[in-house]
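Every protein chain of the complex appears in place save one, which is left out.
In this document, chain identifiers A and B correspond to the written order of the chains, with residue numbering beginning at 1 in each.
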Amino acid sequence: MLNSPAYMHVPDGFLSVPVSIVLWVVSIAAVGYALMRVNKDLGERQVPMMGVLAACIFAGQMLNFSVTGGTSGHLLGAALATILLGPWAGVLVLTCVVSVQALIFQDGGLLALGGNIFNMAVIGVTVSYAVYRVVQKIAAGRPWGTFVGGLAAAWFSIVIASLAAALELALSGTSPANVAVPAMGGIHMLIGIGEALITAGALAFLSATRRDLLKPGDATPAGGRLAWVIGLLIALGLAVISPIASSNPDGLEWVAEQLGFLQNAAEPTFTIIPDYVMPGVSSEALATIIAGVVGTLIVFGVALLVAYLRRSHSGAPEQQA
Amino acid sequence: MHIHFADPYRAGTSVLHELDARVKFVLVIAFILTTALTPVGAWPVYVLLLSLVLSATLLSDLGIGHVLKRASLALPFVLAALPLLFTVEGRPLLVIPIAAWTLTFTAEGLARFASIALKSWLSVQAAIILVESTPFTQLLIAMRAVKVPRLLVAIFSLMWRYLFVLADEVLRLLRARASRSGHSGEPGKRPGGTLVWRAQVTGGMAGNLFLRSFERGDRIYVAMLARGYDGEVRSFAVPPLTVAHWIVLGAGLAVLGLLLAFAYLIWS
Partner (left out) sequence: MNNARNGLVQPNALQTEHGTALSGAYAVEISNLSFAYPDGHAALHDVSLTIQPGQKVALVGPNGAGKSTLLLHLNGILTGQGHIRVNGLPVVSRNLARIRAMVGLVFQSPDDQLFSPTVFDDVAFGPIYQGLPEPEVRRRVQEALAAVHMSDYATRVSHHLSVGEKKRIAIATVLSMRPSILVLDEPSAGVDPRARRGLINLLRELPQTIIVTTHDLHLVRDFILRTVVMDEGHIVADGPTGEILRDAALLEAHGLEMP
């Protein structure tokens, strides 16, 4: 789709299989719990409301404003959804948004979807919620709590989620931590400012038009404390781990190697084709050539088959719609 | 008046269009998993995976050029893996001295980088073939078949229904804003306002969209109640797969399994 804020949508190929699987398991657990809570809190109204609001966040991500020199700021919407819907509905709405982006628009991969749900729906929402609640507590009911809370929640949710994505890439061995963490974190500290300003603008609009949707204190659904604690722990954990990991990438690399045992292209244990079949041609090169020939034959065969099917189709024109 | 992002499904009568969505869905996931598990530097396996995905494109009638063009979408992310070229230790291919540092470009780093880029490119192609040959409603059935919770599938279904309605609403908001973003051309007046103001206006648009969506959600709920909705999501039972579909599914999984076995016998 056009102008999507895709910096954080990790495509397939960038997360190792063990990392992907772990993140899938965590995300499934989180989404399962959120489904249960939403079922209890919102009841039957949930399906149409969640569906429309997921569509709303998805479409809202097209909203942009020009920053400078052709670049533009976008809305991601995790903080806004969390503040307006509470953490559990927020997790569901963002999960739907991230899933449809991956499945339909290839914004982020399918195997990597567990990770993307974890970063944007689980971390994005719980961190937003924790930060928002903390600021509200400090504000103690004064009206600035909503706006400052919104600003802070939006900024932190973006930055913390990006740090998580960077660490996942580092754990997968696709990007060294001492490059990925400062790069992703740095970019998202800027992107987060746009997100924060848009979120605050949206809250200003809603507090002028439908203050009832923003009633402070009302956003404490059952299990809210759990989301609060998880969000706070994630935010603090990542804020501490990221600098350590980026200044000392060896430790993380060690973990990555342990996790990446499945893919480590170590020495071949044994070889079917002897190392050199012809002088100057390695078995590797030969295998690649053979694969190339086989692959070409497969594609060619399929092309012939399709051409043949087409011809037999056009022989019976009345079947064509 | 419709927005640039349209439903990616392209109607057709190809072999792949006719194939059951559940079979396609599982095969695509298996393909992406196989690609992810293929070891670094196992080039012959990547070549064979590419031939599979190209064959699927041919069978789908979507056009190889079209699929490859759309597959370039995920390419910018490759930047994230670029540092590997220099940080992976191994046989140096090129040494670039920059001031006090030296960047060592290694063969192993190149292999790792190229493998990641290939994996990403192959996976995206498979995902594109799936969504462009399968209507969304069929994908919903496939989701139910792989045990995605019924409630989540129902939310997906409603989200899809209103996605384009709301995208059109966003388009109209953006047009209304663009229409008033004028400048008299007088010297000394800088158009555009401040960055913070522009961001807040965009926020107002987001709030407006949210409020209208919220109210629409309520109206939809009432309309559903009026037709007997009681909070329970019901749907038709999914018909069982035919024998032919089981054979296609089995054969596809077997091919992918063989490729993986081949990859691990030689490269690990």
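Quick note on the criterion: a residue touches a chain if its C-beta (ideal position, glycine included) is under 8 Å from a C-beta of that chain, and two chains touch if they have at least 3 such contacts.
Keep in mind the model is a prediction, meaning the values are calculated, not measured.
Here the missing chain is touched by one residue of B:Leu19, B:Leu37 or B:Met205, and it is B:Met205.
Contact with the chain not shown here comes from a single listed residue; of B:Leu79, B:Leu93, B:Val146 or B:Ala176, that residue is B:Ala176.
By the touch definition given at the top, subunit A reaches the unshown chain through residues 204-205, 207-210. Interface residues of subunit B facing the missing partner chain: 1-2, 4, 6, 169, 172-173, 175-186, 189-193, 197, 201, 204-205, 207-208, 211-212.
Rule of thumb we're sticking to: only the chains that are shown with their structure count from here on.
Distance between subunit A and subunit B, defined via averaged C-alpha coordinates, is recorded as 12 Å. Within the complex formed with subunit B, the subunit A residues making contact are 1-2, 6, 10-17, 20, 31-32, 35, 39, 43-56, 58-60, 62-68, 73, 75, 77, 80, 84, 92, 95-96, 99-100, 102-106, 109-111, 169, 173-176, 179-180, 183-184, 194, 197-206, 209-210, 213, 262-266, 268-272, 284, 287-288, 290-292, 294-296, 298-299, 302-303, 305-306, 309, 321.
Subunit B meets subunit A in the complex at residues 3-5, 8, 13-15, 28-29, 32-33, 35-37, 39-45, 47-48, 50-52, 54-55, 58-59, 61, 70, 73-74, 76-77, 80-81, 83-84, 87, 111-112, 116-124, 127-128, 131, 136, 139, 149, 151-152, 154-163, 165-167, 169-171, 173-174, 192, 195-196, 198-211, 213-214, 216-218, 220-221, 224, 229-231, 233, 265-268.
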